[in-house]
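Of the protein chains in this complex, one is absent; all others appear in place.
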Amino acid sequence: MNNPVLLIVIPLLLAFLSVIIKKAGKWLLLVGLLFNTALAFFITTGETIIGGFAPPYGINLVVDQFTLVGVILINTLMLITIVVSFDLVGKYSIVLLTALAGINGMLLTGDLFNLFVFMEITVIAAYILSAQAKKYHHTITYLVIGSVGSVLYLLGIILLYNLTGSLNMADVAAKLPLLTTKELLVPVLLIFIGIGVEVKLMPVSGWVKGVYSNANRLIAPLFASVIAGTALFVFGKLFVSVLPVSDTLTLLMLIMSVMTFVFGEFAAFNQKRVKNILLYSSIGQAGLVTALFISGLVYAAVILLISNVISKLIMFTIAGAFTEKYETDDYESLNGVFVHNKFTGIAFTIAALSMAGIPLLIGFYAKLNILIGFFQAQNYVLPAIILLMAIVEGAYIIKLLLALWAPGKEGQVSEKSFAVEKKQLLSVKNTIICLIVALVIIAGGVLIDITEKVVTDGQPLLGDQSPSFTISQSKGGE
Amino acid sequence: MTVMNFVYGFIVLLAAFIFQTALTGVNRKVTARIQKRYGPRWYQQFLDIFKALRKGSITHGWVFDFGVIMALGGIMATVIFIPVAGFEAFPNMDNVFVISYLLAVGMLGMAMSAAGSGNPWASIGVSRALTNMVAYDVPLMIVIFTLIFAFDTASVSEIAAMQQGMGVLGWNAVRMPLGGIVAFIALFGMLGKKPFDSFIAPAEIASGPMVEYGGKHLGFMFILHELMTFIEVSLILSLFFGGGSSILVYAIKYAILYTLVNIISQVMPRFKIDQAVKFFYRVPLVFAIIQGLVVIFLGWGVSVWF
Amino acid sequence: MTLITVLITLLTLAAVTYLLSLVNSKLGAYFTIVTSLATIVMLFLIKDSIGQSYSLSFFTFKLTTVGWYFSMVMVTVYFTTAFLNPFWIKKMIYPAAYNLFFLVSLIGTIGMFFARDFITLFICWETVVWTSTFIIQMGKSRKSSYVYYVVSAIGSMVTLFAMMLVYQVSGTLEISTAFSALSGQPVLALIVFFTFILAGLSKIGIFPFHVWLPMAHGSAPHTFSPVLSGGLVKMGAFIAYLSVTAFAAYEVFANTFTIMGIPAPLYIIMVLGAISIVVGTVMAIRQDDAKKLLAYSSVANGGYILIGILLYDQIAFAGGMLHLISHALASATAFITIAIVAYRTGTTKMSELGGMIHRMPVTYTVYLIAIISMAGIPPMGGFVSKWLILQGLADRGLLFLAAAAFFGSIGSFMYVFRPLSAVFLGQLAPKYEKIKEANIMMQIPMYLLTIATLLVGVFPNVVLRVIADIQLEAGIQEIVLVGNTIVVSNGVLDALRVFIVFGYGFLIALVIFILRRKSRRVTLMDTYTSAEFIHTPELLHYSSNFYAPFERLTKKPYPVLNLYEKVSIKIKEIGHMAESLFSSSKPAITIFWIIIVFAIFFLGGVL
Partner (left out) sequence: MIRVASLLLLMIGLYGLLSTRNVIKMIISINIMELGVNIFIVSIGFVTNGVAPILTSQVNSSLSNFVDPLPQALVLTSIVIGLGITALGLAFARKLYKKYGTYDLAKIGGMKDE
């Protein structure tokens, strides 16, 4: 029963069913998500062959601890997103189910071309979802850039196939050491850029602003945490275990990632709209996650990725609610909005603080792991950059939080009467869900040994050798 | 600490008051001679003070009274700590920082009382007086700091004792000439003598802090002024001009120093207060720092050079 | 009773306070008093077990004398300030959160002072930063809260870098042993020193990190400014303490270039302290807002504390540690009195006030004693500590530091007098005719703090004995105390005797005064006005531009003031550039970038 294929097949099946039974679409979506989430917790690590061909030739699904974390996380996040914004699903249930299948496929597949197919399924679903805002030129921009990315990725894997004679990830990885850097340069580069479009690396992330900033309460968290999270997991899998490339290429990719990180954070600092801040911050964080993957700090990257997608889920949901209720998400015109929505505000604040890396939240645990990992690798430049960016990040987050919590002009004592008019941002159910997710952020940061146990299950992720922060370390080696 | 200490303290207080008041009287005559007047009798200052104390007065509220008492109390306590020719009412209490900061209690009390009168002239005067203090005190304190470093003691009487027995050449003003100049100039500022008297400028701000005083309050102010003068001149005398081995020598040196300051000030114009600050921070401060560096890094002037 | 029990009890009490505040915010505010009092009691209870270690999850603590001393200073300030909470709590936008954060920041500081490893230190530190950030925003200004956070973040992030660097080198996070691994590596030690101490500098408001301090202290809720200035600033002093003890800066830098026997890196930090004294003093003199004035005075006093602690010797170190408590008491008192004036009048602008003494004599007297201490005038606490610092500086011949110290201490007469004159003395404006003295509840903290200030000033040896223990713990020569006398190599001070002689002088003056004829009471308007007829009291009150001549001399702004603004604008510019380059809604531009990236990588990879 716990066959990972079901994660892909059932959503697809339900998608077809919901074409037939249009009225039940919403519920079918919910069923699919519940099924997937439940199943995700039961699948075990291993390999599943599809179609009868043995691996180097046939398509297989590979479940290792890394994938498992991804599958559980992404399915759960998608479930939460859909549950929170269930009222907005409407006729998108088919698309969402297809996307669910595509996402699980992307995470699970062990074949490069199969990955391309699932990616296209997901991305096409994403194009359609992005059209929800009725800003078609943004959708077309996304479509054009996305298609170019896909084409480049396709070209990349074909070149790789030409070199290695295989499209199976494990097989390619095994044959890679035989190739020279110059041979690998073009295919790896093409794959990097192709995936980079979905991961939102900086020069190729032109579509992000148009799509994210107009997305609603359903679409925005879906893009920012579900799809982006998936893309990052795939990136990690490709560049850590499949294409562990040589120094020159690593350096170039690292530069691009770090550049994304720095520019993303700087751009976020420059924004006035909540969603814009969040989207640039996701671009920046995506850059950091890829930098970590490329540097081989898989565990730190995964923790950061988890903390980031969870935070973004809450924050984008609430940001979507801003536009929904107040028709703006400019934080200055939302002055004191949390006065009337304290619990929503608390959830938002915890998510934001975790992003800024305040201690005892999971973001801080991620930061600690990153720092320890880099320092252990004798790399002092990146930690310095990361910490400097943490200041910038903290600065825009605190500015945002202050504007949203404390109404009143400069020089006035904050009073409730200065706040924007009272509207309920999220329903009680959704507020509770957001608070529960926020609780996960706290629990993940406080109970760090449990976090580590859950994420790694006692084994290094993708052969990650970098150290992680543990409770015993703080005791000074007693 | 016995009753005798307090008795001695009272004697010092009384002696200081009588001596300085008489000297002020004499100097009023000296001033008059410089200005080609005849001048009052030498004991005129006593008469003024006792007359003021006997007259009725007005008060502007409790802080007006309290400030005066606090000022006089603080100044009296400071006088008690001043070592005169090696004699100390309370042994080992003549720390230079204690003296200079205890002096500030008196000043604060006076300023408080003056501002409490509600007269803006008084407040302006206080504001100028405090600015003036920032001007002269920093260079002076740096020089005193240098002395403390050089002699490894902050006791006024010990510093005075170390200058004695070598004649004029033993004086710190001679051993550390720049420091001596700074101290001498700062003395003008401390005493509020021209050119640094803008805070009491009678024609300009109606005597500044003193504007509202009359009767016994004014008498208190007079006493206060005499005692403060005594503290300031004594301090400079002990620290830079060798103090005195006996009361007589001390008194003579004191009289000469004070009269000299008075004579010079009589031929001076008046600085505006910001000019005073600029002056002190341009010349004496630089001198003081140079002197400090010379003493600290070269050791010149610490041990006598011959 | 262990430290862990104390902390857990406090956290529980904080939670209880929060819940009570949700029901009734005023009740919760009273509970903050109870909780902080409980903290004091518990701190006394655990004093006997100094030297023991505790751990809880990834927190580890060690009970030290210095931690105990810092905690006592901190909790005293919190306890006394808490008395004001019930009166302001209704004005807070989030009363329950205020009470919670108030207590959590207290717990955070205590945890930080007893922290045994870097992670605990950092977590507690950040807790305090964030809770206080959220409290400050409840005051007048959001921007100040923002600046406060950013400057704190600069400090804490850079310090985190140092901690991780040390961890990498030594393999341990325990503060007391981790630094020892640095002894053989001077360059690394230098980096760690400057990065580690940055948090301290930013918190204590040392130039050029002082920008946040006047903003935050000036516009925080009135009930929190005393805590910020009297308490939280002292966290920076703790970092400075760690940098000379655990980091052992004097030993690590023993072979580097020294200036007057002080290793150059330490001297640089001390010079920064000296600059803060000068800048803080000059800026304080220029302020019109009483709270900002006091805030700048905290900058200046932070400089004294820093210099004292970093000198790490018998005399000045004791002075720095003593100044910690005397400034905490004086500054908290001054802020509390200004808060009470603001409570009654609604403003802290000196030019709008005047003559408060006629309505609030107790507040006036308390403020007077506070500023006497702050200006370092005997017989109050501030004098003894400044005396020790100055004696210590004179002993070592540190001329430039001393010059700044002198300027600061004489300049402090100027700035402390200004609120005294402009707020309390002078003419009483008719609109304040009806205001009342602070009520009993508000007077309690004033009495407590005043008595404490006086006690520290008259019996400094009680505190200095604890400081001698700290010196013993830190491994330096203890300050010599004989009965009531402090004996240092170049001077002695018997503060009690100074007080008695002052009382003697006061008594003589009082006797003379009483013996003379009683004076006649006249109104404030009945003054000499040079034959002008002025009938409005406001016009007869000299309070704005109080030090106009001095301000004229110092009106040129110094460059660091808008440094942060410039950096922020630069960041925004780069952000804008990135946005317009990489986030265009036109696909062509992205395609262009793909080609460029491809080209760069291709060239980079081929070459």
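Just so it is clear, A, B and C label the chains in written order, and each chain counts residues from 1 on its own.
One rule holds for everything that comes next: a residue touches a chain if its C-beta (ideal position, glycine included) is under 8 Å from a C-beta of that chain, and two chains touch if they have at least 3 such contacts.
Quick caveat: nothing in here was measured; it's all calculated off a predicted structure.
Peer 1: Please provide the labels of all shown chains that the missing chain touches.
Peer 2: A, C
Peer 1: Thinking of the whole complex, not just what is shown, which of A:Leu155, A:Ala173 or A:Ala443 touches the missing chain?
Peer 2: Answer from the full complex: A:Leu155 touches the omitted chain.
Peer 1: Among the options A:Leu143, A:Leu222 or A:Leu288, which residue touches the chain absent from this view?
Peer 2: Here the residue in touch with the unshown chain is A:Leu143.
Peer 1: For the full complex, which residue in A:Val117, A:Met259 or A:Leu435 touches the chain that was left out?
Peer 2: In the complete complex, the chain left out is touched by residue A:Val117.
Peer 1: Using the document's contact rule, name the residues of subunit A that touch the chain not shown here.
Peer 2: 113, 116-117, 120, 124, 127-128, 131, 134-137, 139-141, 143-144, 147-148, 150-151, 154-155, 158, 161-162, 167, 210, 213
Peer 1: Going by the touch rule given at the top, which residues of subunit C touch the chain that is not shown?
Peer 2: 585-588, 591-592, 595
Keep in mind that, in the parts below, only the chains that are shown with their structure count from here on.
Peer 1: With chains as vertices and touches as edges, which is it: line, ring, star, complete or other?
Peer 2: line
Peer 1: Could you tell me which chain lies farthest from subunit B when each chain's centre is the average position of its Cα atoms?
Peer 2: The most remote chain is A.
Peer 1: Which chain has its Cα centroid closest to the overall Cα centroid?
Peer 2: C
Peer 1: In whole angstrom, what separates the CA-based centres of subunit A and subunit B?
Peer 2: Roughly 76 Å, centre to centre.
Peer 1: Taking each chain's centre as the mean position of its Cα atoms, how many Å separate subunit B from subunit C?
Peer 2: Those two chain centres are 35 Å apart.
Peer 1: List the centre-to-centre spacing of subunit A and subunit C in whole Å, with centres computed as mean CA coordinates.
Peer 2: It comes to 43 Å between the two C-alpha centres.
Peer 1: Using the touch rule from the top, collect the residues of subunit A that touch subunit C in their complex.
Peer 2: Touch list, subunit A to subunit C: 137-138, 140-141, 144-145, 148, 152, 181-182, 185-186, 189, 193, 202-210, 248-249, 252, 256, 263-271, 280, 339, 353, 358-360, 364, 368, 371-372, 375-376, 378, 380, 383-384, 387-388, 390-392, 394-395, 398-399, 402-403, 405-408, 410-416, 446, 448, 471, 473-477.
Peer 1: In their complex, what parts of subunit C are in touch with subunit A?
Peer 2: That would be residues 55, 57-60, 91, 93-94, 116-120, 122-123, 126-127, 130, 133-134, 137-143, 145-146, 149-150, 153-154, 157-158, 160-161, 164-165, 167-168, 171-174, 177-178, 219, 221, 568, 571-572, 574-576, 578-579, 581-587, 589-591, 593-594, 596-598, 600-602, 604-606 of subunit C.
Peer 1: Looking at the complex, which residues from subunit B come into contact with subunit C?
Peer 2: Going by the criterion above, the answer is residues 1, 6, 9-10, 13, 53-63, 65, 68-81, 90, 92-93, 95, 97-98, 101-102, 104-105, 107-108, 111-112, 115-121, 123-124, 126-128, 130-131, 133-134, 137-138, 141-142, 145-146, 148-149, 152-155, 206, 211-212, 215-217, 219-220, 272-274, 277-278, 289, 292-293, 296.
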